[in-house]
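Excluded from the complex is one protein chain; the other protein chains are retained at their positions.
As written, the chains take the letters A and B, and residue 1 is the first residue of each chain.
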Amino acid sequence: MTPVIAARNLAKWYGNVLGLSDVTLEIEPGVTGLLGPNGAGKSTFLKLLTGQIKPSIGEVTILGRPVRGDASLYSRIGFCPEQDAFYEEMTGREFVTSLLRLHRFSAGEARTRAERALGTVDLRGDGDRLIKAYSRGMRQRLKFAQAIAHDPEIIILDEPLNGLDPLGKRKLIRLVREFRGEGRTIIVSSHVLPEIEALTRTIVLIHQGKIFARGDIHEIRDLIDSHPHLVSIRCPEPRSLAARFLADGHVLKVDFGADGRSLLVETNDRDEFFGRLGRLIVSDAVKVEEITSPDDNLQAVFDYLVGK
Amino acid sequence: MSPYLDSLERVFSVFWKLSRKARRTKFFFLFSQLPVAVALIIRLNSLFSGRTPATGLYLFTNIIMFFYLQMIILVLALFYGTSVCSEEVEGKTLPYLTTRPLPKSAIVLGKYGAYTAIAAAMTSFGLILSFLILNFDSLSGRAVLALPRYLGVLVFGLVSYGALFTFFGSALKRSVFFGLLFSFGWENVIQYFPGSTQRLAIAHYLKSFLPSPPAGRFAFLTFRLEPTPPGLSLLVLGLVTTACLTLAGLVFSKKEYILED
Partner (left out) sequence: MTIREKGYFHWEGPLRERRFAWWPITRLGLRLAFKKKGFKFLYFGSFIPALVFLVGIYISERIGEFRYMIRGSSQLLEVNPAFFKTYYTSDFLLFMMVMLMVVGGAGLVADDLRHNALQLYFSRPLEKRDYLAGKASVLVALLLSLTLLPGLAFIIFKLLFSGSFRFIADYPWILLSVAAYSAAVTAFFCLYTLLLSSLSRNRRYVSILLFAVYLVSDILFGIFYGNFKNPAFALLSLKANLQQAGAFLFRQKLPYDIPAGWSILILAAVGAAAWLVVNKRVRSVEVVK
């Protein structure tokens, strides 16, 4: 099956500065999170994806066709740029309608679609106000509206949650999940880890222009052998429990909680540790109230891979 | 309609609407009516003083047309022409256009068309008004027939200067600076050179369309003019316009515009 988006040996230099280096990946329908710190190369990748810049090496295709030079592809792509820029003297409604007119919709259809898109982002009531009078959150929602107004099957969102309040963020996340349910392909770039985690488990981690990891967050975490796993256990007698596995070779470190009712174990073999813990609970009737993995999340993956 | 022309028309329609209500349009409209104020003052003076130093047509050709050809259309073409590409890059709105199913050259041409139309509408209104003010009591058939010619010169000027500055805007970072140097440096000087040298100025070909009135104290518009036949002038202006717009379209399609963060 042809992947929706395919990049092969993609690289981009800005003069002597490396923007992106040897990126090869395929993106299937669903939500893919593009994660990385500022200056990692996320925006460069998205600009290459949307044909705004051309690659120094390699190629990128959407639906099997090269992006640059094929303007007709854009009727199937919706792009929400990062920059806070608009035609300020237009109203929100005029803005979305005008951009829809550029998609060859008739005037009537452009108006209908614009109304629908504005309704989706809760801007219908403010549609006749000038954009320069919009708040930051309204401007962000307007950008999203113009990206989805023509019902694209591929939606590319560059930092879409910037400037939104918590309610706005929740609504947008819900929308993205709805689009995923409709079988669309959505790429979301962000440097805010909880946002990506709320949207998807499939990530592409970019740092210094290179892909450090891609796939499911938890699978990536498991693959990071070089970093020990942390397991937090809440129990009435943490020291007694700790004494039982201190001799085990895979336990590297044990820290006790300040409340005296928890311990944090660092192990380089999580499976072995959980097996041992399970046997202790059953055989020795050890009381355990709670077991969590504090580092089985995106922040930890990010920190481990980026080397913080 | 072919898809390309359809794209052109859509871009034209969007930017025609946008620029019609833009604040700067109101300013440039007032600016382009300055010659109307001049015509009014001259006319009122001649009415009240009873003296008519020259015919309305003479004053119109040598004062009003001079003002339009050597100032107004240059400023308008420079601003609107360079804005076609530069304002999208400076305003960071370029991605909204380049991620639509439109050929990139259609974006440039459509915007150029819209802005040139706006500028032409503003200046034509002023030109017609000035013409009527200066000639209302001597509207002979000859005078009225000359008006379309003057309008044509104005429109050709906006079209060709606009095309040149559209190319500047697409290719050069300091497009306004070079545009000013060209308009008020090169054009202002070269058009008065004798022989073939004056044919290196767009203004020469525009002035070649004008009727040549008798020399007088206002004859600086046609001063030292060795006119080129109108057919050839039209061809040259057409070639300049086509070449500049083609280059602008090519540059815009191929160039990577890095938007400042």
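Quick notes on this one:
Note that a contact is a pair of C-beta atoms (placed from the backbone, for glycine too) under 8 Å apart; a residue touches a chain by one contact, two chains touch by 3 or more.
Keep in mind it's a predicted model, so treat the numbers as computed, not measured.
Interface note for the absent chain: among B:Val11, B:Ile42, B:Ile202 or B:Leu245, the touching residue is B:Ile42.
Set against the missing chain, the residues B:Phe15, B:Phe60 or B:Phe79 yield one that touches it, B:Phe79.
When the missing chain is restored to the complex, the residue among B:Trp16, B:Phe31 or B:Trp186 that touches it is B:Phe31.
When the whole complex is considered, the residue among B:Phe15, B:Phe67, B:Tyr96 or B:Phe252 that touches the unshown chain is B:Phe67. When the missing chain is restored to the complex, the residue among B:Leu147, B:Leu180, B:Leu234 or B:Leu250 that touches it is B:Leu180.
Residues touching the missing chain, restricted to chain B, are 24, 31, 34, 38, 41-42, 45, 53, 59, 63, 66-67, 70-71, 75, 78-79, 82-83, 86-87, 90, 174-177, 180, 184, 217-218 (touch as defined at the top).
The rule we apply is simple: only the chains that are shown with their structure count from here on.
Averaging C-alpha coordinates per chain places the centre of chain A 50 Å away from that of chain B.
Across the complex, chain A meets chain B through its residues 14, 50-54, 71-75, 77, 79, 81, 83, 85-87, 89-90, 94, 98-99, 101-104, 146.
Contact residues of chain B toward chain A in the complex are 6-7, 10-11, 13-14, 17-18, 21-23, 91-104, 256-259, 261.
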